[in-house]
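With one protein chain held back, the other chains of the complex are shown just where they sit.
On to chain A.
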Amino acid sequence: MTVIEVSNLQKRYGDQVAVRDVSFEVRAGEIFGIVGPNGSGKTTTVECLTGLRRPDGGTIRVLGLDPDLARAELRRSVGIQLQESQLPDRLKVWEALDLYSSFYADPADWRALMADMGLTAKRNTVFAKLSGGQKQRLSVALALVGNPRIAVLDELTTGLDPQARRDTWQLVRDVRDRGVTVVLVTHFMDEAERLCDRLAVVRAGEVVAIDTPANLIARTELPGIERPSLEDAVLALTNPPRAAA
């Protein structure tokens, strides 16, 4: 079953083209990755998906709805963890979860969610005193507290130490195991390789490939490199073609 359908999405800011032509489908229950260099249009794409921005062209269907017209409805069934979205410095962990769960008709049990995210020991800690990993986990918890069918996670592990990154990956798998479809925006290839069932590779506002990480690697042929990594594969796809030597 398809839960997200994007066809020929376009978005400009002034005369700057952020998304030139993006199309992909996300199936229920998968972890779908969007990868590509900075400025390739990843974040703009998910912002259009979630109705935060209005596309200039193309069509989007999320759970069968147009995010631009059905924003209110989709906000109830899509949880979003935005890049660089913080909370007030003096807000405590439990207060944030309690508050955000009150926004939804059928929220998750925030105490259980707090335990799942390993935040119970920090329940009375204010946001400013949390570590980067803890902030990120709280942010993910807030995206999940409304019991969404789809979770959009943007640059989840930027700025985290290696252990925190691995913990966060496990978290994303746990989210999927709850039956939530995950859209993961990242520019870390190890993350994409470990987590994603399928990947859309974007370059300069266009999708250049959609496939499983294994297939993306398998179809890459690089002179002089015997066993290319996913990073090699994606770089080969996203770097502008070099002049033939």
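Going forward, a residue touches a chain if its C-beta (ideal position, glycine included) is under 8 Å from a C-beta of that chain, and two chains touch if they have at least 3 such contacts; residues count from 1.
Note that contacts and distances are computed from a predicted model.
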*Omitted chain, identified by the protein name its UniProt record gives, among "ABC transporter permease", "Acetyl-CoA acetyltransferase", "Sensor histidine kinase inhibitor, KipI family" or "HEAT repeat domain-containing protein"*: "ABC transporter permease"
*Which of these touches the unseen chain: A:Leu87, A:Val140 or A:Leu156?*
A:Leu87
*Identify the residue among A:Leu142, A:Leu156, A:Leu171 or A:Val185 that touches the chain left out of the display.*
A:Leu142
*Hidden-chain contact residue, picked from the options A:Thr2, A:Ser102 or A:Asn239*: A:Ser102
_On chain A, where is the contact patch with the chain that was removed from view?_
50, 52, 72, 75-76, 78-80, 82, 84-91, 95, 98-100, 102-106, 126, 142, 146
